[in-house]
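Heads up, one of the protein chains got dropped from this complex, but the rest are sitting where they should.
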Amino acid sequence: MGKAHSNAWLAAPRHFNVSFKPVLKAITSLDPAVSEKFAANWGYESVEPDWRKLVERRDIDVIAVCSHTVNHHEVVIAAAEAGKHIFCEKPCALSSAQAKEMAEAADKAGVLHYLNHNYRRVPAVKFAKQLIDEGKIGEIYHWRGTYLQDWIMDPNFPLTWQLQKETAGAGPHYDLNSHSVDIARYLVGEIESVSAMMKTFIKKRPLPGADATAFKSGTSEASANMGDVTVDDAAFMVASFENGALGAFEASRFAGGRKNYNYFEIYGSKGSLTFDNERMNELGYCTFDDPENVQGFRTIPVSLGSHPYMANWWAPAHIIGYGNTFVHAVVDFLDALESGNKITPNLWDGFKIMQTLEAGLLSAKEGRLVKVSEI
Amino acid sequence: MGKAHSNAWLAAPRHFNVSFKPVLKAITSLDPAVSEKFAANWGYESVEPDWRKLVERRDIDVIAVCSHTVNHHEVVIAAAEAGKHIFCEKPCALSSAQAKEMAEAADKAGVLHYLNHNYRRVPAVKFAKQLIDEGKIGEIYHWRGTYLQDWIMDPNFPLTWQLQKETAGAGPHYDLNSHSVDIARYLVGEIESVSAMMKTFIKKRPLPGADATAFKSGTSEASANMGDVTVDDAAFMVASFENGALGAFEASRFAGGRKNYNYFEIYGSKGSLTFDNERMNELGYCTFDDPENVQGFRTIPVSLGSHPYMANWWAPAHIIGYGNTFVHAVVDFLDALESGNKITPNLWDGFKIMQTLEAGLLSAKEGRLVKVSEI
Amino acid sequence: MGKAHSNAWLAAPRHFNVSFKPVLKAITSLDPAVSEKFAANWGYESVEPDWRKLVERRDIDVIAVCSHTVNHHEVVIAAAEAGKHIFCEKPCALSSAQAKEMAEAADKAGVLHYLNHNYRRVPAVKFAKQLIDEGKIGEIYHWRGTYLQDWIMDPNFPLTWQLQKETAGAGPHYDLNSHSVDIARYLVGEIESVSAMMKTFIKKRPLPGADATAFKSGTSEASANMGDVTVDDAAFMVASFENGALGAFEASRFAGGRKNYNYFEIYGSKGSLTFDNERMNELGYCTFDDPENVQGFRTIPVSLGSHPYMANWWAPAHIIGYGNTFVHAVVDFLDALESGNKITPNLWDGFKIMQTLEAGLLSAKEGRLVKVSEI
Partner (left out) sequence: MGKAHSNAWLAAPRHFNVSFKPVLKAITSLDPAVSEKFAANWGYESVEPDWRKLVERRDIDVIAVCSHTVNHHEVVIAAAEAGKHIFCEKPCALSSAQAKEMAEAADKAGVLHYLNHNYRRVPAVKFAKQLIDEGKIGEIYHWRGTYLQDWIMDPNFPLTWQLQKETAGAGPHYDLNSHSVDIARYLVGEIESVSAMMKTFIKKRPLPGADATAFKSGTSEASANMGDVTVDDAAFMVASFENGALGAFEASRFAGGRKNYNYFEIYGSKGSLTFDNERMNELGYCTFDDPENVQGFRTIPVSLGSHPYMANWWAPAHIIGYGNTFVHAVVDFLDALESGNKITPNLWDGFKIMQTLEAGLLSAKEGRLVKVSEI
C-alpha cells in the first residue's frame, strides 16, 4: 500500500496541474530496516522510527496513514492533534465509535481529512456520478454491490490478522463491503436499514508463521497449531435506502475465480449503470432515451479526454490502472488543501460507513432488520 | 403459454424417441371463440367450454394446466380426482397450503404430477446439475439468483391481475423468485432460512381496460380510474441453505434494460458456475483443476451432441430457444409415464418453493429472519 | 437438414398468419428405409423412391431441395421444368455456371425460387438490414465476416464428401463463405473484387467408412487407406465493394473452440453493427447520434415484439434458436407465393454468390486480385 501512495504523491504534480508539490519528508513503519530500504527506493528524505515523533515534526504538513486498521484510531487522532492534514487508508476504523472520535478530532483541529476509498476516483465511477447528477438515471430503484475474492479458500491459508476480530473488526464485511457501502452512498444515497447474513466456512486455520502475509499462500509458513477464525468469510446483506431504493451487498473471500471483483449495478427510472473494477476503464449504461427497439446496455470506454481525469493521462483509449486512481486522490486532496474546501469521502463518511457495517453485524447476529440509526 | 405447450406436445415425438405419442384431444379457456380458433390452429380434436367436463373426459389421460395461478388449486385437484396425470404451469399456487393440498390430492390419486419450472430443462442448467453431481464444483459456498425485468416501469401500465394480491399472491417474488428458488433447490439444496426486503415503487395504477394484458403497454387501454398495487415490485432476499451455503435472491420488474434476465452464479470449493437465460446456450465455468496462471471463467457453448438434450436437435452449435425447453419437459414427462418413475419438479417441489417464498413474505413483513420450517 | 425443413413447414401456419397451409405430400432420399421412417415421424403422406417421379407429381406445388450440393443443379432444373416452386438449400451449386442455369430454368418456368441462406432471417440480421435502410449506419466503410468452425481439426477425421472437390466444389470457402457473402451482399452491397489466400492444413485423411458423416468423429469409421483432401481447410479474403467499402472474409474449419462462429462487423459513417450467430438474439450497435462521452457498443436484445418476426413467438425476451429461422423462411416463401412477388435470396443471388466465391478461388490460385466480373 505504501508503494501506491508514494507513487501517487510523486506522480500527481507531473501529470496534473496542482498548486502544491508534495515532498516526501519522512516515513515510519514497524521495521526500521524496511523503512530505510523503502525510503531509499522512493526518495523519502528521512526515516522516523517512532511514529509519534513523525506526526509531531514541524516540517511535515500531511500524514498519510497506511498502517493496519487497528492503528488508525490512535494515529489519526495524534496527527490531528498535532495539526496535520490527514490522508487515511480504508477501512476507517474498527468501529463507528472510533471513526466518530477520529472525525471529531480532525474537525476540532481544523485539519483537512480524507478517507481513501479510492474507487470513487476511478474515472468510470466518477463519470457514473456525473450521469446520475445530470438526471440521466432518474429516480434510483436498485443497487447491487458485489465485492468477491477467493484468496483464502485454501483451508491451509493461515490465520493472518485479517481473520481475527481484534485486529480486523470483521472479515470481508469490513474489508470489502466498506468499499461497496462507500460507492453506494456516493451514487445512490444514505442507507436506512439492513438485513444481513454472514458465514464462516473455515472455522479453524493454522496459526501463521512469522512471515505470513495476506497475499501469500500460507501453506509453507503455517505452523502446526490451529486457531479460531473470528470474522466472517462472507457477508450478504439487503438494504433499504432513505430515498426508497432497494439494494443488495455481497462480500466474500470464497468466490472462486473472482480475484478482485468489485462490481455494481444501478437501476433507475431513466436508465441503468453497471461497473466492474477489473474492467475499470469501462462503464455499462442503458438509457430509456433510446427508442425501444435499439435499447440495450452499452459499454462506454471511459478513457477519453472528455471523461474525468483522463485528459491528463495518455492519448484517448489508452487505459489506466489501479495505481492511477491513487494519483487522482492525491490531486483532489491537494486541490482541497489549496481551496480550503472539504473533500469526500472523509472521516465522517468513514463514520457513516462503519455505522452501516455495524448495523449489518448486529442484523446478522440477532436475525432481524436493523436501522442504521440504531447504531 | 398455450402456444409453447401445444408446440411441445406436437414436437416431442418428432425430435425425441418417446414411447407415447401425445394426441391433442381437447382444449378449454375462458372464451370459447378463442378456444375454437386456437384448437383449429394447433389441431386439437375438440373444444370443451366447461373445464370440469374436460378433466372428466374418459378419452383424456393428461391435463396440462396453463391457466392463471389463481385457478391452479381447483383445476389440479379436480384433475387428480378424475385420475388424470398433471402437467402444471408455474407458479404452483397462491400459497404453500394450496400447493400442499394439490400435491396430496395427486399422490392420493396415484397420478404423475409435474410442475413446469422449465428452466431446469435448459441444457446448460441440466449440464450445471451434471457438473455439480460429478463433484466438479465441490462444496457449494454461494448462490446468487437474479431475475430482473422492466415491463411495468411505466407508471401508466395498468393494474393487471399480476399486480393484485388476490389473483397473483405476490409480485415478482412469486413470479420470478419461484424460478430462482426452484433452480437453487435443484442445484444447491434446501433453503433453511431467509431475510427479505420488498418494495412497491408505484403504489397506484390505472385500472385496466377490458383488454389489458401483461405484456402490452397499458397506456391505451388504461381507464381514468386508479387502483392500489397490492403486491411487491421488487423482492430481495438473503438465504441460508441447509448445507451451509449463503445465498442471495433478487427479483424485480423495475430493472431497466433487463427484459428477461434470469441469471445465477454458484461458487464452490472446486469451481464456479454462471448462467444467463438470455444466453441460454452457454454456461460459465471456472475450475480450480486448471493451473492458477490459466484459471478463468470459460464460456462453454452448451450446444453440442454431448450436452443434455442437444443431440436430438440440430447440428452442433446451432442454438435452441425458449420453446425447445418445453419440448424437453414433455419428453421427460412422457418418459416418466412410461417408466412409472416420478419426475421433478413436481407439486411437492411446488409446495417447498411456496414455503420458501412465504417465508420471504413473512420476513419482509416482520423485519426478521424467518426459518422455512416456520411456514 | 430435413428435420429443420419439415419442422418449419409444419410450424409456419401455427405461429404466423399465412395464406397457404403447407401439406407434407411426399419425401424422397437415397435410402427408402430412411425415407419411410422419416415420413412416418413427420407425417409425410407418401414416400417416393424416385426423385424424378416426385418432382413431376401433379399434387405437389413446391419442391424443397435438401440434398447434397452436387445434386442441386439436376434436381432444381428438373423441378423448375415440372413447374414446381423451389425452396433450395445452400450453397446453391458447385459453380456459378450451374447456378446460372438453375436460375434461368426457374425464371423460364415462371416459378418462385428461393435459396435458403437462412441467416438473413435471423431477427437480428433482418433488424440490422432495417437500421441500414433507415440510414442509421450511414455510408458503409467496412465489413468483416468470419465464419469459423473446428470440426475437422482431428487429422483422423475421414475424407467425407465435404472434403472432396468433385462433391463439394470447395471447402469452407463454399460452405461458410457462401453464408458470409450472402449477408455481405444483403447488408453492404455487391462485391467488385477480391484477393484471397487458402490453405489445406491436413492434406491426406483416412478414407471414410460406409457410415462416415460430417458431424461424427471419424476415428472409428475411418478405414486404413488414405486419400487426398482436395478442398481448402481455410479461406481468407479481402474484398472491395462497388460502393467503396473495404471488406474481409474468413472461413475456416481449423479455428479451435469456434463451433459455429458466424460473426460479422459493419462500420459506417454514422454507426457500427456487430453480430454473433451463437448469440443470435442480440445485435451490437454503436451510434454517433449519442454524445461522445456516452458512446459505446450496446447489446440490443433483438427479442421484443417490435423486432422482426418476434411478435409471433413467445413473450418478450424469450429467445429463439436455429430452427425458428427456417420457419421465417417458409413464412416469407408462402407470402411470396401469395403475393406473386419475388423473394430473396433466390437462385440469382446464388449465382452472384458463386461468382464471388469463384473469384476468390481464382485469386488464391493465381496470386492476384480478381474482379467478380471476370467470372
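In this document, chain identifiers A, B and C correspond to the written order of the chains, with residue numbering beginning at 1 in each.
Definition applied: contacts are C-beta pairs under 8 Å (C-beta built on N, C-alpha and C of every residue); 3 or more make two chains touch, one makes a residue touch a chain.
This one's a predicted model, so the numbers in the text were calculated from it and none came from an experiment.
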item: Touching residue (missing chain; options C:Leu246, C:Ala315 or C:Leu362); value: C:Leu246
item: Touching the absent chain when the full complex is considered, from C:Ala26, C:Val229 or C:Ala255; value: C:Ala255
item: Residue touching the undisplayed chain, where the options are C:Leu24, C:Val70, C:Leu207 or C:Val238; value: C:Val238
item: Contact set of subunit B toward the excluded chain (per top definition); value: 127, 131, 282, 285-287, 290, 292-301, 304, 306-307
item: Residue numbers in subunit C that touch the chain omitted from display; value: 141-142, 144, 146, 148, 153, 193, 195-199, 201, 234, 236-240, 244, 246-248, 250, 252, 254-258, 267-272, 286, 288, 295-297, 363, 367-369
item: Absent chain, residues of subunit A that touch it; value: 3-4, 6-7, 10-11, 13-15, 41-42, 149, 151, 215, 259-260, 278-281, 301, 303-305, 313-324
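By definition in this document, only the chains that are shown with their structure count from here on.
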item: Chain of greatest Cα-centre distance to subunit B; value: A
item: Centre-to-centre distance between subunit C and subunit B (centres being mean Cα positions), rounded to whole Å; value: 36
item: Centroid spacing, where centroids are CA-atom means, of subunit A and subunit B in whole angstrom; value: 40
item: Distance from the mean Cα position of subunit C to that of subunit A, given in whole angstrom; value: 53
item: Residues of subunit C whose C-beta touches two or more other chains; value: 301, 304
